[in-house]
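In this view, the complex is presented without one of its protein chains, the others remaining in place.
In order of appearance the chains are A, B and C, and numbering begins at 1 in each one.
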Amino acid sequence: MCQAGKLMKPQGIPVAVVGASGYTGQELLRILLSHPSVNLVATTSRGEAGRALRDVFPRFAGSPTADLIFIEPEIDAIVASGAQVAFLALPHGVASEYAVPLLERGLRLIDLSADYRLRDADIYREFYHHEHPAPALLARAVYGMPEFYADEIVKADLVASPGCYPTSVLAPLVPLLKAGIVESEGISVASLSGASGAGKKVDPSLLFVEINESLRAYGAPKHRHLSEIEQELSIAAGKKVTISFVPHLVPVTAGIATTTFCRYTGDAKTIGDRVRETYAAFYRDRPFVRILGEGRFADTKNVVRTNFVDIGWVVDSRTGQLVLSSAEDNLGKGAGSQAVQSFNLMFGLPETTGLLQF
Amino acid sequence: MCQAGKLMKPQGIPVAVVGASGYTGQELLRILLSHPSVNLVATTSRGEAGRALRDVFPRFAGSPTADLIFIEPEIDAIVASGAQVAFLALPHGVASEYAVPLLERGLRLIDLSADYRLRDADIYREFYHHEHPAPALLARAVYGMPEFYADEIVKADLVASPGCYPTSVLAPLVPLLKAGIVESEGISVASLSGASGAGKKVDPSLLFVEINESLRAYGAPKHRHLSEIEQELSIAAGKKVTISFVPHLVPVTAGIATTTFCRYTGDAKTIGDRVRETYAAFYRDRPFVRILGEGRFADTKNVVRTNFVDIGWVVDSRTGQLVLSSAEDNLGKGAGSQAVQSFNLMFGLPETTGLLQF
Amino acid sequence: MCQAGKLMKPQGIPVAVVGASGYTGQELLRILLSHPSVNLVATTSRGEAGRALRDVFPRFAGSPTADLIFIEPEIDAIVASGAQVAFLALPHGVASEYAVPLLERGLRLIDLSADYRLRDADIYREFYHHEHPAPALLARAVYGMPEFYADEIVKADLVASPGCYPTSVLAPLVPLLKAGIVESEGISVASLSGASGAGKKVDPSLLFVEINESLRAYGAPKHRHLSEIEQELSIAAGKKVTISFVPHLVPVTAGIATTTFCRYTGDAKTIGDRVRETYAAFYRDRPFVRILGEGRFADTKNVVRTNFVDIGWVVDSRTGQLVLSSAEDNLGKGAGSQAVQSFNLMFGLPETTGLLQF
Partner (left out) sequence: MCQAGKLMKPQGIPVAVVGASGYTGQELLRILLSHPSVNLVATTSRGEAGRALRDVFPRFAGSPTADLIFIEPEIDAIVASGAQVAFLALPHGVASEYAVPLLERGLRLIDLSADYRLRDADIYREFYHHEHPAPALLARAVYGMPEFYADEIVKADLVASPGCYPTSVLAPLVPLLKAGIVESEGISVASLSGASGAGKKVDPSLLFVEINESLRAYGAPKHRHLSEIEQELSIAAGKKVTISFVPHLVPVTAGIATTTFCRYTGDAKTIGDRVRETYAAFYRDRPFVRILGEGRFADTKNVVRTNFVDIGWVVDSRTGQLVLSSAEDNLGKGAGSQAVQSFNLMFGLPETTGLLQF
């Protein structure tokens, strides 16, 4: 008697995942497969259409949903699946091709691309080097970081889930800028990311031999993610914030560790406590931000495959700087699981549903 | 208001974990923390007594159980916790010191050490180089591989959960030996294991620099796990089986890939089908064995952090050999999650409860 | 005054490398750049023609030869460089297109492809799935393993440098088969290889994320290298030898560890000594084979970026098997540095010239 056969999920919210064959899509599916309130009704992939989930991702064989067949990414087919909500795990620019018609057909959307993260289409053009494909929707979209915009996400029909680097930079900085205990000028950020952040691109520089035993900065000074980082920091500070941001590629599969240098305001003797109190107040009801405390550094090992972001800090009184240390999973809190966190809010579920795996 | 605070588990079976500070203990705790029918009431560690779970394992902070305090491994304290069942994640030899009194005090036990895996105390002495500490209990113990002994496990009060290598060797071989389609003589096995299999020992040879960019065999020809492998192969074959077994240490954190060379019986043309049919019949109702099919090889990447064991094979008709390829997580199906699988059976839960994470 | 400018090599043998942009070509160049008797006069690459060595391989910047410009792989241009010898680091099938005309033009050749390793064009067709491109040259080629064919290599104008897996299998097995102390039937071999062995192919399965934290067998039962392994084992045994061979892909950049299972002849008590004596005699004058001794296992960490192959063994008297453990660098003794070892012999240099780096 087949045990697996009995493991049918209770009726859940019908969900589609559009563009599910990359690393972000795979992690998103992984979470949705064990989410108790999700009924996965459609997954699309141009390259994998016609194949079962279990064949594309052998890891998922054994799940009750493993027999689901990838379909072509066609609007009618997605609508016909009965999905009430679609996650878009597509490249920027492409996501809009689906967002516009799917919204019209009444689905709520959680977009993991960059298409709706910026409020200003000019900034989009500056950083993404092409015209914004649907500027009219920008005002309708909510930046999907539940720690900042939970109330808006609850009601949204278009959530723009944040980028991986931005989540790791914003989580430690926004509360401090809002509280005015760090200066908004002179902020420098160094981020270290695992190779899955570069996506499943078939590029010689992403081969194992090229990344293994290699450490390298890249993408500075105008990495695309800088645009949304500065947008949200500016909102927090109440004035235009410009920062220096340098990402690094390091040989791990997943995880981002971010180190932020900023100048504190006020007295060196109290800044440690002021940081602690600010975080405690700001993140009091937020289950996925873990405050490690002063003198501690975040380690990606503790957050990979979770929706947590960990934050520690040290005070460098010799230079008047505060050093913030944060860590998250670039595919998790930086992409897939954060999108599911927004989903939980949008559908009235406890925010942690399906996300308290360790 | 803290969301995490609301996430109290429904009343579950009160469970203790004895010796929880090593890698096996950590993985076992990880699974138990999100198991819907477990109420973790005690974890012991001589080295960590007095510290909270969240401090010893920062990864677990955010779990409703993260505030649990490690206690000293004392029988009275374990019993006082109200646990109905204890997992023993202790070194061989040490496990018995707890097994004997805890059984007397009425707890059911799942022992992840080697102490009760062998039916013959002489074999134990031969491979472990000391007298068996409690030979009288050997007859009472059940070898905790649910794919072979589910009926016995259901009723057992002492389950000896298998070793990591043995699980990966037995899963592909036992059905074929039982069916008589491979010969019981001349079997050679090469296994590759990640570094967590060596435990959290502070040994220079286990430093990152020593294992990274290194590939090496070790432990042959008489690795301790060979004793339980041969015991179970002999039972399957109905006669004494002796094999050559060579483990290798490779630079991954977790995962075992095993390649087994054996001679098939009968016609080369039909052996592929006979293997497929044998596996299909033997593992029909077993949710955690995934048969990949002929011409396919198992990849640890697909099983790490799961309770699955994957099996593929190729027929080498030029030499008359069948090559079996299997993969599992040494800490998962090879240790922690397999122990939880037995727990599910012992307490009348669906076998997959808490184990269908991907 | 620039120190680097003074570092002109003494006049050396003019050498060309044809097809130098892959991992084997890169390692070969690395060795040649510091070889005291080599004057690198041409390197070719269809994709990199026109670029300097320093730009294609930033690692080589700082070498006196770093300004050499890659040229198109054209026969006239190679000949015009004045090269007396060419290393061919090209795919099988392609190498012949250069071997035939370059031999005609009077160059001596060291071919790192598989094109001239086999004595029998039928076997080539069976394993490489196309007709041999120049069967007439097979009789003229020498299998470039200096430990077996040094006398022939000295005089050869076409050396077929062995494959990476074959070197690691043949080094431990050939002396024992020749001495008759292992049986020629029932040999099984498991090899573990780093990712550089798969070449610089832009294939999704070779991305960092796919190989990192992954262990997998592949290529069995008829990996192409099996053809030359069996050819040389048969010569050693004096009769047809057929073996089972299973390669595995593991997450290191370079290195092969090979474990060989074979049955010993004669008495278990003496086999350890007989193996030791056989190796001592066979490899007495061979500087690049290091005999570790009984009970020891070879570790790739000790041989990567060298031309050494290390060999250890254990006797498994319970099963009558001898287990051989060998390690080499797949790009070194398994490719580039072994080719240079042949070069040294061909040009009357001490065999170790330029190869005693550690």
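Just so we're on the same page, a contact is a pair of C-beta atoms (placed from the backbone, for glycine too) under 8 Å apart; a residue touches a chain by one contact, two chains touch by 3 or more.
Predicted model, so just to flag it, every value in this text is computed and none were measured.
Across the entire complex, the residue among A:Gln84, A:Ser214, A:Thr265 or A:Thr353 in touch with the chain not shown is A:Ser214.
Contact with the omitted chain, checked across A:Ile181, A:Ala298 or A:Leu355, is made by A:Ala298. In the complete complex, the residue from A:Val252, A:Ile271 or A:Val309 that touches the missing chain is A:Val252. On the side of chain B, touch with the chain left out of the figure occurs at residues 23, 195-196, 200, 202-204, 206-213, 251-253. Residues 1-4, 6-7, 30, 33-34, 58-64, 213, 284-288, 290, 292, 299, 301-303, 305-306, 308, 310, 350-352, 356-358 of chain C touch the missing chain (whole complex, contact as defined above).
Residues touching the missing chain, restricted to chain A, are 186, 188, 190, 192, 194, 210, 213-218, 220-222, 242-244, 246, 248, 250-257, 259, 261, 297-301, 304, 314-319, 321, 323, 325, 327 (touch as defined at the top).
Convention: only the chains that are shown with their structure count from here on.
The central chain of the assembly on a C-alpha centroid basis is B. Look at the contact of chain A with chain C and you find the same residues on each copy: over half of the numbers used there are shared. Note: the chain lying farthest from chain B is C, by mean C-alpha position. Here the CA centre of chain A is 35 Å from the CA centre of chain B. Centre-to-centre separation between chain B and chain C, using Cα means, comes to 40 Å.
Inter-chain spacing, taken between the CA centroids of chain A and chain C, is 46 Å.
Looking at chain C, residues 210, 213, 251-253 sit in touch with two or more other chains.
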